[in-house]
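Here's the structure, in structure tokens; my notes come after.
Only one protein chain is missing from this complex, and each of the others stays in its spot.
Coming up: chain A.
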Amino acid sequence: MIDTALDILASRYAYALLFVLLGTGLYMVIANENLVKKLIGVNLFQSAIFLFFIAMAYVDGRAPIIKGKSHGVGEIASPLPQVIVLTAIVVGIALTAVGLALIIRIYAEYGTLREDTLREVRADE
């Protein structure tokens, strides 16, 4: 039992780490009152997904794109997930930028970054 658990941890540590990151990110989004930290939580959540795509990119076979030049038979990194992650990172950066711009505007209007304070300020209006 413990042996198999250790074995899974040794061979699949990336997946274990990924779910720890995923959970941490989601917990930050839900529980943290600070808006900037919420956004960092979203980023952490997304980073976990990038890790997931990279971790699963090792496949058996030979590199598919370079015809006739591939000598590496065995475990190679499939290029498709890497392209996906590259795209997803760009999307994530754009989202973070928009989110931060909104947070700056909220701070300018309400003078706070904390959600609980924000709720009080809005309830007073």
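As a convention for this text, a contact is a pair of C-beta atoms (placed from the backbone, for glycine too) under 8 Å apart; a residue touches a chain by one contact, two chains touch by 3 or more; residues count from 1.
Everything below uses one rule, namely that contacts and distances are computed from a predicted model.
Candidate names were "ABC transporter permease", "4Fe-4S ferredoxin-type domain-containing protein", "pyruvate synthase" or "NADH/ubiquinone/plastoquinone", and the UniProt protein name of the unshown chain is "NADH/ubiquinone/plastoquinone". Touching residues on chain A toward the chain that is not drawn are 26, 29, 35, 38-39, 42, 45-46, 49, 52-53, 56, 59, 64, 80-81, 84, 87-88, 91, 94-95, 98-99, 102-103, 105-106, 109-110, 118, 122, 125.
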